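Here it is, the structure in full.
For this view, one protein chain was removed and the others were kept in their places.
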Amino acid sequence: MPVRPHGRAFDALRPTMIDTGTAPFAEGSCTITMGMTRVLCTASVEEGVPPWREGVGGWVTGEYAMLPRATNTRTRRERRGAGGRTQEIQRLIGRSLRAAVDLEALGEHTVTVDCDVLVADGGTRTASITGACVALESAFQTLVREGILPASPLTQWVSAVSVGIVDGEPRLDLEYVEDSAADVDFNVVSLEDGRFVEVQGTAEGAPFDRSELDALLALAGAGITELLHIQKSA
Amino acid sequence: MPVRPHGRAFDALRPTMIDTGTAPFAEGSCTITMGMTRVLCTASVEEGVPPWREGVGGWVTGEYAMLPRATNTRTRRERRGAGGRTQEIQRLIGRSLRAAVDLEALGEHTVTVDCDVLVADGGTRTASITGACVALESAFQTLVREGILPASPLTQWVSAVSVGIVDGEPRLDLEYVEDSAADVDFNVVSLEDGRFVEVQGTAEGAPFDRSELDALLALAGAGITELLHIQKSA
Amino acid sequence: MPVRPHGRAFDALRPTMIDTGTAPFAEGSCTITMGMTRVLCTASVEEGVPPWREGVGGWVTGEYAMLPRATNTRTRRERRGAGGRTQEIQRLIGRSLRAAVDLEALGEHTVTVDCDVLVADGGTRTASITGACVALESAFQTLVREGILPASPLTQWVSAVSVGIVDGEPRLDLEYVEDSAADVDFNVVSLEDGRFVEVQGTAEGAPFDRSELDALLALAGAGITELLHIQKSA
Amino acid sequence: MPVRPHGRAFDALRPTMIDTGTAPFAEGSCTITMGMTRVLCTASVEEGVPPWREGVGGWVTGEYAMLPRATNTRTRRERRGAGGRTQEIQRLIGRSLRAAVDLEALGEHTVTVDCDVLVADGGTRTASITGACVALESAFQTLVREGILPASPLTQWVSAVSVGIVDGEPRLDLEYVEDSAADVDFNVVSLEDGRFVEVQGTAEGAPFDRSELDALLALAGAGITELLHIQKSA
Amino acid sequence: MPVRPHGRAFDALRPTMIDTGTAPFAEGSCTITMGMTRVLCTASVEEGVPPWREGVGGWVTGEYAMLPRATNTRTRRERRGAGGRTQEIQRLIGRSLRAAVDLEALGEHTVTVDCDVLVADGGTRTASITGACVALESAFQTLVREGILPASPLTQWVSAVSVGIVDGEPRLDLEYVEDSAADVDFNVVSLEDGRFVEVQGTAEGAPFDRSELDALLALAGAGITELLHIQKSA
Partner (left out) sequence: MPVRPHGRAFDALRPTMIDTGTAPFAEGSCTITMGMTRVLCTASVEEGVPPWREGVGGWVTGEYAMLPRATNTRTRRERRGAGGRTQEIQRLIGRSLRAAVDLEALGEHTVTVDCDVLVADGGTRTASITGACVALESAFQTLVREGILPASPLTQWVSAVSVGIVDGEPRLDLEYVEDSAADVDFNVVSLEDGRFVEVQGTAEGAPFDRSELDALLALAGAGITELLHIQKSA
């Protein structure tokens, strides 16, 4: 059986760390590090909501970007509009966070969570979600401390991880060299109670059958349990 | 148990039809109708490939748009750049089609499959994929007939369907009123041999557990079998 | 004397058909077919008017687009702004429709008529105007039926046709192969009482003298009479 | 019968002047003044032609813009793309100039004629064409003087004027207050031999019948004769 | 010591002229000519201020553009957004003008001064500032004459000039051939009392030391004194 980089076990996360307060001007912030991947997540609270949310409750949305040299070769800044991949990820972050929040209890506030990738070595979208939830809860704590909200409207923590099939083997938390060689790439987003918010699986190479799908979901479940633990400690 | 619109069974597709040749100037084309949803798919073949495919083989890509009044209220044309939803769907169409094609056998040709939604009543992205595959194979037949390719590079048919949980009940092929009330929305793309190309499940309302996921995948599988049959007859 | 495609007489329209109701969600719609040219026209009614029309009356405007593969080779979507030709045609459609409507009687409603060319074989801008008027009147009938307007604010039907000089011969309703070989290309828009709303003549090749202009206007007049008859039957 | 501003006769041009050489760095240039309207026209010659003209001959194209305060109230600069009116005028200028030039004799050069409106008091598009032809011929003379071309490829002068119906009366060369009150607005572009290059008539208010069209074309013909004389003297 | 073009002394301005009223529809306007450089400056007054100025006082801003053939070879119009150089100059014009105006006394008016370069032979940004101040004061006089303001809110005249080091020699008011050969390029903006509003010095070639900086500022001071005299006479 092929060996993973750094001798990692097929079901092991990379070393993961979440530092909070790394953007001192934001209501909530953290930097999440998974192996070499590193994402700065900041939660910004504004009063008021978009027109279609008026009278209904608050709103939570996400933005995502990579610094030009987060990657191995330089990527151009998206100054002529966000590309398809960026928009897809932003929509995913927003949906994932909203699944974890009681928007009515948030009141007429809009929270924008910016996920800026400082170093990209695979799994940036799932790390963004995991970090974004910490930044978001941290902003909620600020609102509670300032007496603006009676309690945090976070109903459950939400966490995400990537899994995939590389060289015929299901693996947890792919890093870049694995990701680019994977036949199948899954992103799984779950809540604390184990239920799914998103399951996105793509056959980049060979299609996958039902038993492979089952193996991947099991692997993701275990990874997410571990991540939820790290989030709560942060 | 709640009743679906038009008394449809929970595991029944809407009446589905695929007419070919509806864009007379295109190398391949069809109009797919599923209930009221109707999408015009055209496959355009150009010589040459994008720079990063040179010397590797052909390329297949997809574009997607809705006519402004395909929907219940008028939607603005995307004349300042394609939005996030559009780009996400376009990427999905392209990936799905490429999974069905032997790109090397295609030679240095680029095929663009345009999916223009004439009427939108739910399931436009999955209907686009199903129709796009027919338009694509039809263009391949043109290339064979003109002696440009020795045989069609389509390796298997690809088909897609939406499934979801509405009022607690798993349902096949959601129409718009169901889609907008669904707690969970899945898009499944499969090949003839039953293997998955894409599985995208989103909790719009309540998150979903493992048994619900299983039920939805089974429902999708049955629908796709039926669609593959309609594609081949077209 | 040279022979036209399909043995058509110099003063004959192509086979023309207008089907109404082809966009089921729109207040008014039709598909107009002239030979191979086919345009889907939908009229969308919104409450309110642009700022500069407030207190003055309603507003009617047009949009125009071609599907990418309406033409013989694929055309890129106008996702970075509508091009000059598109904008010119849109302005022409809007002006033509407004000449046929009592805007004061329309009240503070804005009607947008979208003309989407499904197949382009010459004469798409004039077919768009002719079809747009049918979609517009159909939307007005909807407003009357719903008790929103006491009577249709259409004062006269408006219709349009192209004429041109090909191989030295004036011809009615040019199709694409004729249009691209024409020395002179005229678009004429008229009301039922025979008066002109627009006359646009361009020398693509040799300039034209006064007697040629007279012959072309006569030819256009006869064609428009026939089109008005088809519109009213629709 | 109503009186025109400054007691002008219905068939009189405004005082018209063409000064050449007003853009010292351009191969050809002039400033055309018609009443208060003033347009700076510059012709820039570049070697080479657009791809679709290679091996066929030269190319002549036009651009048009108004300075922000050419008009009575300030207009925003078109920094997010040229608007519909601008593009329509640019296309008209280009077509008009090309009708006056033997493009084959021009060889593989591209001439861009920029028409920048310094003061706008009606008739800016027609003044632009008249001035542009002078700037163009002036650039051709430069090419002849420099031995790049054996003779000017201008085959005939081209000139343009606006006519319209105001208060029921046909009038030549409308200024702004007349233009905004006109029922019918015609732009006519002609060559020296009297043949038309473009005839564009629009009913802004009441539609026009055949006899009105005839009267307007006669009026335009007389105006253009006078303008051709001024062009040649410049 | 090298000789300047036209035998100009190192501390001499080019022949400079300011004609006012050259944009008849604007509240204030002038054309400033310095050697071959020529800029049309128009001041447009609008009621109201941007949101962040409400309740604080008026606002003055500048825009800058070059006609495509102001320069030796044609420059493309900035129709996809103003470039970096343009925006930098616009910001400089705005800041310089605001330093000369009592914004509170201006009341809730916004004045936009457009500087359109008709001919560019070096020093266009400084000529724009000098001309813009004349157009602005001319607009203020219009407001006073119309009884809208009791007195002009211009507190001091503001003027600008470029200086530079060419062939080791400090020179006043560089023209294009000097500017493109300069090692150091300074733009200095001053008020009547000799105080600076802006000092921008850039080493294009060799860096500059303190004594060179001193020499350049002295040269600029003398030039600005002369320009202030010309402004007041205009």
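In order of appearance the chains are A, B, C, D and E, and numbering begins at 1 in each one.
By our rule, a contact is a pair of C-beta atoms (placed from the backbone, for glycine too) under 8 Å apart; a residue touches a chain by one contact, two chains touch by 3 or more.
Keep in mind that what you see is a predicted model, and the values were worked out from it rather than measured.
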Of A:20, A:42, A:138 or A:190, the residue in touch with the unshown chain: A:42
For subunit A, the residues touching the chain missing from this view: 23-26, 29, 36, 40, 42, 44, 46, 63, 65, 67-74, 77-82, 112, 114, 116, 118-119
Interface with the unshown chain - residue positions in subunit E: 81-85, 87-88, 90-91, 95, 99, 190-191, 193-203, 207-210, 213, 217
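FYI, only the chains that are shown with their structure count from here on.
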Whole-Å separation of chain centres (CA-atom averages), subunit A against subunit B: 28
Junction residues of subunit E, two or more chains touched: none
